[in-house]
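Below you will find the structure I want to go over with you.
Every protein chain of the complex appears in place save one, which is left out.
Chain naming follows the written order as A, B and C, and within any one chain the residues start at number 1.
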């Protein structure tokens, strides 16, 4: 394994792997991805894989725009990654329902329907009885649902693996179980100290999810990131009980290939505790039963946790390091890392190549909470 | 492995292993245990291990008497099995609480307290405030509890393994993953057809839990047995949250070594479905939280099912086969197999040896539901 | 769930599920599949999924012909099942190498190459150096390999699940954890006793793999079937180490999606022992390393066993029961159940419908080892 690369990416989650993929797809840059754990082992594999470009975002702005654009890349990406790596990312294009359990929720969702339509995005209000025709196992108590036909879903572990193996096939190197422990920033290029020795990159990207804040601090940048723990569970059924994703009251039910149903996710800020608590299991099952009573007959499969990387304003950090010209940052995608990964990968690759103006990403600037800026 | 034995036991669950152990402990009989699956893999390892001689039995009768006698064997047995096999059965002697959540339950439990005392068994009514002194994490809403100081608990998998390995050490043979498929009953001795060929026993014992009914049918005996499925879950805690077993409303919480808490068990008759259903998980967690709110902070460990072997009158079958003099039966211990295993093993060994009068076990006669007897 | 069906299939492995699928695809017959365990839990999920129509069969005859025809169904089937059930069966069409480690093996494989060509099937001898160009990680010691470009592979668990869920979607019923315990064969139709009560089928199919022999015996038919235990292991790699399946010396290496490598399989006849033995692990790893030294760096994933249903002459049983006109049999596919499943499903469906002459399946007649025939 060489010690010198054109680009070194610190972080082998979905963001780091997507960047490696787009870099190798478009350039001959030598690329190394360094991951302290297993590739795709943290938030990237804990996610449920919803592509909730509309479902997760309720107001106009740069993230809403980015999300829709990133979502539009999946149909082609799905074919492309299958072709290169042989991996099926299980892209499912069956839309998403946000269900209303009472009048108050109905009114809010009807407003949201208008909002999406006003922004030129498809969204439709579905009455309770229509909803039962489309998803007959849902609760008869529901008042209806907002239907978002374009919000699909993928298998996030498969997507991360497909990015990684496609990048590898196209020539990227991967080094797992190796921690980026420190940086030596010279006039040109970046030295990265790791448990496997020193590596040198002409450029380097910090893409370590919630742990990127610590790395940034080592380079003198205050870039706040904090973990929001989420617990998920999965059930299996002999036959699928729903066809589209259903969201209600912060609880989502995502039907996966082969009769699996992923139910997520609790929210707890500020902790790195990996335990699935009984409280979380109870909360998820109780909420899920309200919209889909049939979950009672589902077979328990498993439960797990992950840590979403949250930023103060809810926008990810993407761009150049303010103080070190060869250092780049892509982190903080919170609940939307899977959805945003293709476009993040593409933008960061273009930025590294020099084909994208930094200005284009100004709302996502990594230094927007830097002390100097805050003062200034 | 020989083909001829003094005693062949069909069934390597806790009952079969206990019989093998007591046989080898007291005689030089050659003994073979045949198990179609893994040793101790069914109800024996699904149980929570309560020794609820009083908690599970609310009326005087042969089972109440047997249960207490069997319970009294555990302290000595625990030492004995550790000595022979090196296995710790995790016998815990900290008593059991049956908690009352309301006045009605309180009155019923106070009556039960009197019942046990009237029968010369220790039982004590504990008020809500006293209870919180003894188990401070229990719900403050409880009206109190009946305390049964003698109802301890063990680790049922360890107990089954300890019976098996002690028996093996004393000379018994074990053949796992081998099904007893049919019987050839001669004038003397029993031929047992298995997937590993034919074995001959001077005597044979059917001890296959809920599957014994089918074997009995093959020998012409109608001996009804049906499965009662139970789902259990376990949580873990950095520090134990209760010291004694707590039962409330058909839900029991059994504190195990090292901070594990086993919560059981749902009841569903007539099915062999091994699936843990979401409904069962919800029910167990909901009931457990009512008595012990601290379970919310417990870490999810796992969930499993087992099939209790139920009989029409709730008493196990123990004794000789009515039509074949060399055939014996021990099965149908329902929720009390762990508790009753030592005495069942001892009695069956003595019956096989000829030291116990069949009359002694008349309430447990295997033919008490035989068609002929029923006709009368 | 109804009690009366047009066709009841006893056995929810790959054969039973394939029959159910083709029945529902082509008819309006009501269909019930009864499975004593979990759907697809035995040999169907233990297999490696090679479609070795040529690799596994070295002589002309009905099986060779059937295998090639069945293999040819996979490309279309793969699309069809994905469309109906959403499940990707991971069909990979990259051919298969049978490698020669020495001159003797080389000569034998060169003869086999001629045999396949003589039978109009593609096969090519690849020299050692050419082989390394196609699969660079293979051992430099190999003398070459026979290349079979048409022998692909699938994921057998996914295929079974896809058959089952597609059948279910098309209207078939499934009942798992329910054992077919006995038959009541009337003048018309079949009664099947199960742990969930009695079910009646106008016709019934026995498709329970190696356990079908026992069911057949209950219907008066001697149809010998015996288990051949196989142990398999799997390793994972960051990047795939081979592209095509490689076979050498009874050991096969099957590269799966995402960097998994399945290595199989030991052979042990006559046992139902589910244990993976250290001996098997050693044998598989040692043999695999001889052809592919790079397996040393593979990450251990897991090990498992399965029981191939073997018949005395190596041909499966497919056809009508000799004594009961409404009873059908499909079992005994040995190492080729995955490969043969589509055509078995199709043929059996056609036979049940009445579109296939029994004569067509005469080499596979279920009664070819019946005592009468043997005498006769």
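By our rule, a contact is a pair of C-beta atoms (placed from the backbone, for glycine too) under 8 Å apart; a residue touches a chain by one contact, two chains touch by 3 or more.
The structure displayed is predicted, hence computed values, not measured ones.
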item	value
Sole residue of B:92, B:112 or B:131 that reaches the chain not shown, by the stated touch rule	B:92
Contact partner of the left-out chain, one of C:300, C:323 or C:371	C:300
Selected from C:104, C:279 or C:325 as touching the chain missing from the view	C:279
Residue of B:24, B:71, B:161 or B:335 touching the missing chain in the full complex	B:161
Positions on chain B contacted by the hidden chain, ascending	39, 85-88, 90, 92, 158, 161-162, 164-165, 168-169, 174, 176, 238-240, 257-259
Contacts of chain C with the absent chain, listed as residue ranges	235, 275-282, 285-286, 289, 295-300, 303
Contact set of chain A toward the excluded chain (per top definition)	38, 176-179, 181, 195-196, 214, 270-275
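One rule holds for everything that comes next: only the chains that are shown with their structure count from here on.
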item	value
Furthest chain, CA centroid comparison against chain A	B
Inter-chain centre distance, chain A versus chain C - centres from mean C-alpha coordinates, in Å	39
Residues of chain A touching at least two other chains	none
